[in-house]
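Please read the structure below before turning to the comments.
All protein chains but one are shown at their positions in the complex.
A, B and C are the chain letters, set down in written order, and residue numbers restart from 1 in every chain.
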Amino acid sequence: MMEKETSRVEAFSDGVFAIALTLLILGIKVPDLDNFASSVKLYHALVNMWPSYFAFILSFTAVLIMWINHHGFFKYLKKINSAFLFTNGFLLLTVTFINYPTAVLAKYFNTQAFNIASAFYCGSMVLVSVAYNLLWFSSAFKRKLVKDEITDVLIIKIRNAYWFGFFIYLSAFIISFFLPFIGLSICISLWIFWTFLDYENKRKTRIKVKL
Amino acid sequence: MMEKETSRVEAFSDGVFAIALTLLILGIKVPDLDNFASSVKLYHALVNMWPSYFAFILSFTAVLIMWINHHGFFKYLKKINSAFLFTNGFLLLTVTFINYPTAVLAKYFNTQAFNIASAFYCGSMVLVSVAYNLLWFSSAFKRKLVKDEITDVLIIKIRNAYWFGFFIYLSAFIISFFLPFIGLSICISLWIFWTFLDYENKRKTRIKVKL
Amino acid sequence: MMEKETSRVEAFSDGVFAIALTLLILGIKVPDLDNFASSVKLYHALVNMWPSYFAFILSFTAVLIMWINHHGFFKYLKKINSAFLFTNGFLLLTVTFINYPTAVLAKYFNTQAFNIASAFYCGSMVLVSVAYNLLWFSSAFKRKLVKDEITDVLIIKIRNAYWFGFFIYLSAFIISFFLPFIGLSICISLWIFWTFLDYENKRKTRIKVKL
Partner (left out) sequence: MMEKETSRVEAFSDGVFAIALTLLILGIKVPDLDNFASSVKLYHALVNMWPSYFAFILSFTAVLIMWINHHGFFKYLKKINSAFLFTNGFLLLTVTFINYPTAVLAKYFNTQAFNIASAFYCGSMVLVSVAYNLLWFSSAFKRKLVKDEITDVLIIKIRNAYWFGFFIYLSAFIISFFLPFIGLSICISLWIFWTFLDYENKRKTRIKVKL
């Protein structure tokens, strides 16, 4: 039954990830030209929307990677409890929230307020990062909800990765106020880190092979 | 086959909960500054959006807790019938509706009309509460759709909790007209109640242990 | 494998039904009062939104009943083919479309253009009805995709019900141009018909009992 519980929470979370991802497209507004719109005008209007396209691709990729990591982490769990349900809920809240700073970033990318928009975006990533750390704490701390076959080494590796992420996002947030492009670039470069974060339980397998 | 029926209605309900939850983010509007937006202006605009953030977090948590309770209740059911399908549909309608009073609350939080916005919000919670009571009535009354292993004690406990919720929300609704902050605070404090409402079929287990 | 195919199409359809249902809430717009909004003004603004609430409840219930009927019909199928996939797709298109006439109805309920809004709404129901008839035709005609245990009597009963629905919606559509309230009322009264449409394969069961 516990297996089934975990599946259901995972399916619900998957649903929220999928919806949060797809709603991002609503952040790109159709350009509103006057009635005698010419080809040249629409062409330029669509080209000038590039900050919206950029922000869409940015957040779509970010949420997709979050989903993959969420899934990687869920594989460790043998059961769930109420505390986990709420930290997972907080994670879904932060993931859903990303829609908003994305829309703000798209609108103020080309303006003098770019640094605030960038800091707001990176700040939201800090929140997501806090949520992942809480998720780890509510489930992997003292191995509360973790499957027996998951090694301590792996649990600590994941914890360190989540902490590392938190500090880098925090730096990106602070840097954004002064050097918004650098701040945003740090956020993006962390994608590569999350993408290659390996949730495989390798060590255990090696031991098994030895035996 | 009945098992499968229950699963499908639960999956559909989960979908509606997940979507209703995620759509809440669309209630936060991007601030519309003039073209020469400065950092200071955007900063203040984003800070002044706090009622929107507050309303988002409020309703996200509320719907999440409703989902957890919905799931807790579904575990009791051995089958479903048409009457249950419609009371469940009414519940989904009230849960979906919450999006609207949330947006109203966000917009009129800082205005003279805060009491109406707060009463509207609490009033919607009364409706959700009515829906939960109908859900109980259509399934647990005379144990129509309830699994055999669920004790009468538990069924009555849940009924009392749902009735209690209804009266508290009703009070919050009435109080909101005069003291909106108090009304809203009552709504929020009920979260704690729902969070700790225990759907576990404990007594039975104890009896089993005795035998 | 065919079982699995049917499940996947059903799950996809369920998803579209759930989203179409939940998106209806976006049709209710937050009243836009001036900055010094008073309690009285917001109260009246919210009360004056009743056509929006009405249209929301109307279409939420309609789509919910459509979902229940869709599910009832799917239980007959032993497999699916390409033609069925496309008629089912057309059904999902019409169900999704209902969002739009609902928003039109909400906006023009209280205006001189109510008859057009009502006819547009009933006209969309005609389309949904056509889609259900096509669904029947693509799967139950000559028992192409129907399970062996489903009796011919039941298949014909469902076909007649779908045809009946089509003609009543068509009448409601035509009547709406002249007597919009009557047209809309006919649409609503058909809910009761769909709700009590019985997809159970009873006759077979009786025979079984006899034997």
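Note that contacts are C-beta pairs under 8 Å (C-beta built on N, C-alpha and C of every residue); 3 or more make two chains touch, one makes a residue touch a chain.
Keep in mind that what you see is a predicted model, and the values were worked out from it rather than measured.
A.B. asks: Given the contact rule set out at the top, which of the displayed chains would the hidden chain touch in the full complex?
C.D. replies: The chain that is not shown touches these displayed chains: A, C.
A.B. asks: Would you indicate which residue among C:Tyr108, C:Trp136, C:Tyr169 or C:Tyr199 is in contact with the undisplayed chain?
C.D. replies: Of these options, the touching residue for the absent chain is C:Tyr108.
A.B. asks: Spell out the interface residues on chain C facing the chain that's missing from view.
C.D. replies: Missing-chain contacts on chain C: residues 8, 11-12, 15-16, 19-20, 23, 26, 82, 85-86, 89, 92-93, 96-97, 99-100, 103-104, 107-108, 111-113, 115-117, 120.
A.B. asks: What residue numbers in chain A mark contact with the hidden partner chain?
C.D. replies: Touching the missing chain: residues 11, 14-15, 17-19, 21-26, 28, 30-31, 33, 35-39, 41-43, 46, 56-57, 60-61, 64, 67-68, 71, 195.
Methods note: only the chains that are shown with their structure count from here on.
A.B. asks: Are the two sides of the chain A and chain B contact the same residues or different ones, given that same means over half of the numbers occur on both copies?
C.D. replies: Under half shared, hence different.
A.B. asks: Quick one: report the Å distance separating chain A from chain B, using the average Cα coordinate of each chain.
C.D. replies: The computed centroid separation for chain A versus chain B comes out at 26 Å.
A.B. asks: Whole-Å distance, chain A centre to chain C centre, using C-alpha means?
C.D. replies: 37
A.B. asks: Out of chain C, which residues touch more than one other chain, so two or more?
C.D. replies: None at all.
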